[in-house]
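One chain of protein is taken out of this complex; the other chains stay put.
Chain lettering (A, B and C) follows the sequence in which the chains are written, and residue indices restart at 1 in each chain.
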Amino acid sequence: MVSENAIAWYHFSSPKNFYPLAGRLIPWFWGLAVILLVVGLYMSFFVAPTDYKQGESYRIIFVHVPAAWMSMFIYLVMAAYAIIGLTWKLRMAEMMASALAPTGAMFTFLALWTGAFWGKPTWGAYWVWDARLTSELILLFLYIGYMSLQSAIDDPRRAARASALLAIVGVINLPVIYWSVKWWNTLHQGASVSPTMAPKMASIMITTMLVMTFAFWMYTIAVVLMRARRVILERERQTSWVMEMVNADPQAEMKK
Amino acid sequence: MLQVRELECVRGDHRLFTGLNFQLRGGELLRLRGSNGSGKTSLLRTVCGLLEPTEGEVLWNGENIRRQRDEFNSALLYLGHHNGIKSELTAFENLRLGSALSGGGVSDEQIYDALEKIGLGGREDLPTQVLSQGQKRRVALSRLLLSEAPLWVLDEPFTALDVGAVDRLARLVEAHLKKGNMVMFTTHQEVDLRAGTLREVSLDS
Amino acid sequence: MNQSSLSGMWRAMVSRDLTLAMRRRADVLTTLFFFIIVVSLFPLGVSPEMELLRSIAPGVIWVAALLASMLSLGRLFSDDFQDGTLEQMLLLPQPLSVLVLAKVFAHWLVSGLPLVLLSPLLGMQLGLDSDGIVLMMVTLLLGTPVLSLIGAVGAALTLGVRGGGVLVSLLVLPLYIPVLIFGTGAVDAATSGMDYEGHLSLLGAFLVLSVVLTPLGTAAALRISVE
Partner (left out) sequence: MSDFFAMGGHGFFIWMSFGVTALFMVIEVIAVKRSRQTVLKQLLRLARADLRKAQS
């Protein structure tokens, strides 16, 4: 007896059914993202106390840390979709992986950008060869490698599968890279100098950071679902259901 | 026995063929017809396992070829558009390398003899880059003389061959079929093959 | 699939690639000259002062070795892809990953090993002392095969892609970083008198891991690229 959710899961793994479902879900995730962002920003500026040592500039961690977490998390989700896509030949999984990459790359860049603008007032330099920042930089290279491989190959099916394989190779190497960079950093600079995450974290700060992380999470799901719909339209161009949908009610489709 | 079930293949973003079913038994010759771009080469490559079909499966002796890659590969000989020979190596070296890679068992005399039979006598030790297009094609075709693989998959084998070579190749195919083996091929020239039962599959449905 | 045909296939593939490399000796030499030229640029670009050169020597030689081995990756599969021999290799009755290992081994013999043999020359040029040079050779001996093995995955993924040569470096360089860190780390430790066994065992571990894992990745990438 195939369990209930197995049928539902398989039902929505076909692009034809996933497309309208994503269309219905997107507004909900946008609503959640906006609410959480507003709450998060309010907490970041008005609820979290001024830090006795760093003053106000520490508030940047309420954007820097969630962005860093998201950049790592999105790469892992991307690799998971790549594995599913390759092993079970699920085109939908491959499309989700390629829809995730640009947002992941954006958060990686933002993590580096906000890290630099937090570093300047705190340690006096925009760039510090700290283990985490260096690993973040390498993660950005992995994202760029993934996206450039995907765009360099013309045949969409081969592009999806080749970049999926690269994502898997990347995710296997990620811990090794992170750990060897961490070892390299402590060797050359010694543990004392490397900037710690933040001063002792008051619980209110942690909850603010979590709220902001959830906000970024909802944002990511909404944007990725939108991009996934575009990827579906591009790759399923020759299927009949795309043609019917476009013919049926073009104006409505444009707005949604 | 080769069997194809509900095969579908998508290239780029247009579907080449779908719901394809046919069989090929010992002593049978299957000619694949279709206009240019109808997916003949893609079908041949799917049958060989080089291209993964979007739907359906290819069976060899009842089992999917993707689950028995080594056994199926040892029973298959594929000749594509490319000749599959290295231009820096000589004709003899190419053939000896080919047999060594697929498990050896072919002596040097057999190779020289095959090259003689295919009409390359005296040119065995020239780097293939100096040979003409037709001669390079013959080096590739001489692999048919050396291989015992029961299933031959040939993509436009008669192109760039002169009349004598076409006739020689036709006799070769007939001898192969008489031994109870199978040949699947595509061609644009009308060649009279008088052995085995001819079957046809057209992709221009 | 008996043992003899596998080792027979391995020897045939390695000797094939070596003869092909010898027939096109120019390609092999360009990689080596590139390695020498890149290292000799640093004294010109940075400063001829020996003390400074000695401190950056391991990093310079390792980065040059990285770039040189990546330069030669393009030829690993692309010639076979063009003339159809790669298709025939995919249709051989032997496991593809063993075939890939043979090809990468031949590629390493031609483009990795010479770097190891040349490195003492460049070490002296940059003022490395004797045990520094010995350790440089050991780390390169352990490291360059890993570069070829990981690089093969990138070469297979970008097969037949326009601009593939540059793209390979983008895909593969981030994956080289752990080998670079522990390769240079070992030589630094040796020159400054600290113990370096830890670094060498890690390099050895990377070598074993990549010998086991990367051929599977490369084989899968080849099947995707030849489609």
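We take it that contacts are C-beta pairs under 8 Å (C-beta built on N, C-alpha and C of every residue); 3 or more make two chains touch, one makes a residue touch a chain.
Predicted, not measured: the structure shown is a model, and the values here were computed from it.
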Missing chain: touched chains present in the view: A
Candidate in contact with the missing chain, chosen from A:71, A:98 or A:114: A:114
Candidates A:103, A:134, A:185 or A:208 - the one touching the absent chain: A:103
Touching the absent chain when the full complex is considered, from A:48, A:63 or A:152: A:63
Missing-partner contacts on subunit A, residue numbers: 41, 45, 50, 55-57, 59-60, 63-64, 67, 102-103, 106, 109-110, 113-114, 117-118, 120-121, 219, 223, 226-227, 229-230, 233-234, 237, 242-243, 246-247, 250, 253-254
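Quick note on the criterion: only the chains that are shown with their structure count from here on.
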Most distant chain from subunit A by Cα centroid: B
Approximate Å spacing (C-alpha centroids) for the pair subunit A, subunit C: 33
For subunit C, residues that touch 2 or more chains besides their own: 227
Multi-chain contact residues (two or more partners), subunit A: 155, 157
Complex contact set, residues of subunit C against subunit B: 1, 5, 8-9, 11-13, 16, 19-20, 23-24, 79, 82-85, 87-95, 226-227
Contact footprint of subunit A on subunit C as seen in their complex: 153, 157-158, 161-164, 167, 170-171, 173-175, 177-178, 181-182, 185, 213, 217, 220-221, 224-225, 227
Of subunit B, residues touching subunit C in the complex: 45, 48-52, 70-71, 73-74, 76, 78, 80-89, 93, 97-98, 100-104
